[in-house]
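With one protein chain withheld, the remaining protein chains of the complex are depicted in position.
Lettered A, B and C in written order, each chain numbered from 1.
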Amino acid sequence: MNNSPYFLKPASVQSVMLRVLAALLPGIAAYIWFFGMAILVQIALASVTALAAEAVMLKLRDKPLMLFLSDGSALVTAWLIALTFPPIAPWWLTVVGVLTAIVIAKHLYGGLGQNPFNPAMVAFALMIVAYPSLMSQWPAVGFTDFAPQWNAIFGARQLDAITMATPLDALRTALHTADARATVAGVLGSDATFGNIGGKGWEWVAAGYLAGGLWLLQQRIITWHMPAAFLATLLLVSGGFSLFDATRFAGPSFHIFTGGAMLAAFFIVTDPVSGATTPRGKLIFAAGAAALTWIIRTFGAYPDGIAFAILLMNIAAPLIDMNTQPPVFGHKDKGRHLE
Amino acid sequence: MTSYLFVVLGAVLVNNVVFVRILGLCPFMGVSKKLETAVGMGAATTFVLTMACGASYVIDRWLLIPNQLEYLRTLSFIVTIAAIVQLTELIIQKTSPLLHQVLGIYLPLITTNCAVLGIPLLNVNLRHNFLESLLFGFGSAVGFTLALILFAGIRERLEAADVPIHFRGTAIAMITAGLMSLAFMGFAGLDKYK
Amino acid sequence: MEVPRVQDHSSAKGGGVSALQRLFKFHGGVKPAYNKEASTGLPIAVAPTPTQLVIPLHQSIGGMPRPLVSAGEHVLKGQRIGGADGNVSSAVHASTSGKVLAVEMRLMPHTSGLSAMCVILEPDGRDEWIPRQPFDYRNATPTETRDYLRDAGVVGLGGAVFPSYLKLNPGKQGKLDTLVLNGAECEPFITCDDLLMRERAEATLKGAVIMREILGAGQVLIGIEDNKPEAIAAMEIAARAANAAAGDSSIRVVSVPTRYPAGGAKQLIRVLTGIEVPHGKRSTDYGVQCFNVGTAYAIYEAIALGQPLISRIVTIAGNVRRARNYEVPFGTPMRDLVTLCDPLPDSDRVIMGGPMMGLLMPADSVPVVKATNCVLIGSKALFPAPPPEMPCIRCGECAKVCPADLLPFEMYWFSRAKIFGKAQEYNLFDCIECGCCAYVCPSHIPLVDYYRFAKSEIWARELEKESADVARERYEFRLLREEREKQEKAAKLAAKTAAGREKAAAALAEAEKPATTPEEDAKKALIAAALERARAQQAQARPENTDNLTPEQQAEVAAIEARRAEIREMAKPHVRQSD
Partner (left out) sequence: MLEAILVMALGAVVLGAALGYAAVRFRVEGDPLVEKIDAILPQTQCGQCGFPGCKPYAEAIAKGEAEINQCPPGGDEGIHKLADLLGREFKSLSAEHGIEKPKSVAVIDEQACIGCTLCIQACPVDAIVGAAKQMHTVVAQQCTGCELCLPPCPVNCITMEPIAESVENWKWKYPVFKITPAQKAAV
């Protein structure tokens, strides 16, 4: 017989995870529209691998299999990996990435709730370090022909026709070369209309994530702290630098609407397990992730810095939590009147 | 001025002595179980490493090179470092006996900490001037301390995690160090930005 | 979070009872299903006296009272049967007149399922009171008043059962700003305070006036959750009368927003006054003292009527057809009450208290005690077993609802791994075990169980540490004494012997050498002889001792045994400190 409290609010980890998955759907829809059906193949591939790896690990660790397998956490990791990897990445890249995430980043630390690093981001960082070229071959926007994409994933990779540099990649390559004439406007186009905010297609995917994220906020699965701090910091840092020198630094609308920024703001930094958990800690965590993302995007060697930024903040999360504990009842203003 | 800043930043983040150069792993694994110890070890190493970089520069520049005794470099550096470590140990024993006891064997082991020998030798290789040597030593030591403190923070939480039995202790600590190293690779290229 | 709210009840009711009251919010809290209507339909009934009362001696926080009666004795209703022992302790009384059958170990209304000393009383049906007379507290010194209340057995009836005489101390300044009367009653199912305020508002108010005089408090704030409009109305009428009698408007009834745990003493103080009393501090240091309305009524009975605390109002609710409040004499088995209320056939457990903080009873035979505000009958349908515990995902829901602003998931993380020092660093001891965190946890973790576990482990360790410190001190003292005795002995010998130094040195050497001397041999022989005698004695004495005893002798032996058991009991370290 259990002890008090004797009744509980109906809530479960499973419902939380399933709603997170549901919130990803608008972004995925936009993704399919602009980049083709390959993403569905990747999601399926990642999901199957994740569930299989999860099942094997649970079996090895002698945990109740169905109970933990049905919590949905492995699926969230799998979908995030599928959405951050290039949709035409060869199948084994996704499989190895998912295995890394589930086996090393998650289960070796004790499974759900105990991993200090975001498993999806571990997978992304490891793969981009190990296979930088494979990880930066993205399908051309609007080229949604399925057969060549399928071939790219499972068969012979003839990529020239179907790939295109992402806006971030294009920008970095242009600005990092010695070509003194390269400017932000020269790479991205100068008019800030749709199609030019975060790169053609990309801004719609980001808008999809934004919609899903707002729904998560409304569902009270995430709090406003992380997305707000992440987006605000990205806006301030990129805005400040682009005011300082608009030819070398892209503006905030570009940074927020391109790459994985929006996905990160609502779905990745908000991972409670590996992130900071106190209200102030959440602000610091997300702001730090945004600043590092911008720094690595702008000055670093990798096209999108989100994975590294989040892993770096994961490292700092325990210390952030330790130093941002909210004052406990009665420990604040020494019991005086709070006017 | 900015070049000095880059020397320090580069040493702290981009070429972090633990995560990127993979030096000084022995104390990194050994004294990172508790945050306070990590801070103490970091402070001690910072002191030793900065002093060692200064002293080794002086010895190299004014004693070994003029006398064409470069082949004695490693030997003389080790002796200098050993002396500085001894000094640090005496001071710590006096000022904080508990820290002395807690650092235990790792304190004299700073002598053989490859980071402490490696950084002065790197200074020579990179042809740093005196100030650069000091800053590089200091920056590396700060990087070491940062790595130690961050690692200790994670380990304090990991202590309570349900890690599979075969991976408890050093195994999971090594994996964690590897993943931290992976994260620090994100800083790659920052010091080369023009 | 700190937005002050203004509640105006006076405009609705008219009259100066509840003036504009600025309210404060406390952090967190939950809104579970209240289920209070079931037991508010009927007035308070008097529970029939059972055939046997089991009155535990230990019914309050603090020292175990010593038994004042023995088996066979006849006692009157209200007669003291357990005397307060030690600085923190409170007396216990016979709930009715009758014969003491035994003083023995009986199952306690405690989750542990352990037994403790109880007085077993067989009612004689006459219900004959001891002589009662009001206590003239106005002409008594504060110490006399407090001693009287201690011997009247008045303790906090909100559930904490802290002896009230200790709380009726105005503190350093000698007077207080505010006396808070806690009528919030936030736990689901429980309505005993609600009904008390509805039916006995005037007497409760009189009790409050007495407490206020003893404390020298300026104003009285009666906090009642706004889901009890009848109680608020009744208390307002009584308060208006009391204010009119005193010619001021210092007693105010304040309706507070309904949110669990608004009835936590610290939470209510914060809501009404904005003051946060830190853990381990006395609220009197901040000019506030808080009592449950039931306690106020008990004080009225003790002082104005001269009746010690021998019964209380208990809600019987849950899986029953006729939930109701009863006035129950202490010692009544819970089973009797449950039967009165017609339990449903699938009932499978008895809980003392509400569904959020109540304690699971080891059996339904355990007696009602001063802490029993509710007897909640449970079933699998009403309180289903929680879904299996999942790992914590650090989602932070628990931190959002914690009324003590704690980080429950961190406390859980380290309690689970038995790293108690860390759990304590996260202020485990500020936890009031209200259960909000476990209530909202999506992983269904029994968080409060982990805190209880960690707390009792830490208490045990602290106790061990204390006894280790005592042992160290005593050991060091012994070493010192031995050293001194050795020197004294040597000095004495040196003085005695004419030969002087050589012999003294030899004696000193002797004292240090544990060799057998003729003296010791003689002693050993003596011991051996004594041993023989003892054996013989034992062989003789044993059978004689236990056979052919008169009933009186048997009673005497039983009493002695009981006393011994009690001494043993008392010798054991007391774990729980007052809260």
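Descriptive notes on the structure:
One rule holds in what follows: contacts are C-beta pairs under 8 Å (C-beta built on N, C-alpha and C of every residue); 3 or more make two chains touch, one makes a residue touch a chain.
The structure presented is a predicted model; accordingly, all values stated were derived computationally and were not measured.
For the chain missing from the display, the contacting residue among B:90, B:126 or B:174 is B:90, taking the whole complex into account.
Interface note: of B:5, B:79, B:126 or B:174, the residue touching the hidden chain in the full complex is B:79.
If you put the hidden chain back, the residue from C:165, C:326, C:414 or C:450 that touches it is C:450.
Of C:69, C:116 or C:160, it is C:116 that touches the chain left out of the display.
In the full complex, subunit B makes contact with the omitted chain through residues 31, 33-34, 37, 59, 63-64, 67, 69, 72, 75-76, 79-80, 83, 86-87, 90-91, 93-94, 97-98, 101-104. Panel shows subunit C; residues 58, 64, 108, 110, 112, 114-116, 385, 388-389, 418, 446, 449-450, 452-453, 455-457, 460, 464, 467-472, 474-478, 527-528, 530-531, 533-534, 538, 541, 568-569, 571-576 of it touch the chain omitted from the view.
In the analysis below, only the chains that are shown with their structure count from here on.
Taken chain by chain, the contacts link every pair, so each chain touches all the others.
Looking at A-C and A-B side by side, the one with more C-beta contacts is A-C.
The chain closest to the protein's centre is C, with centres computed as averages of CA atoms.
One finds 57 Å separating the Cα centroids of subunit B and subunit C. Centre-to-centre spacing of subunit A and subunit C amounts to 53 Å, using the average Cα coordinate of each chain.
Distance between chain centres (mean CA atoms), subunit A to subunit B: 33 Å.
For subunit C, the set of residues that touch two or more other chains comprises 391.
The set of subunit A residues touching two or more other chains comprises 110-111, 114.
Residue ranges on subunit A touching subunit C, taken from their complex, read 1-9, 11-13, 15-16, 64, 67-68, 71, 73, 110-114, 223, 272-273, 277-278, 321, 325-339.
Interface residues of subunit C facing subunit A in the complex, by the touch rule stated above, are 2, 4, 24, 26-27, 30, 32-33, 111, 266, 270, 273-279, 281, 285-286, 349, 351, 353, 355-360, 378, 382-388, 390-397, 399, 403-407, 409-410, 426-427, 430, 435, 438-444, 446, 448-449, 452.
Residues of subunit B touching subunit C in their complex: 156-157, 159-162.
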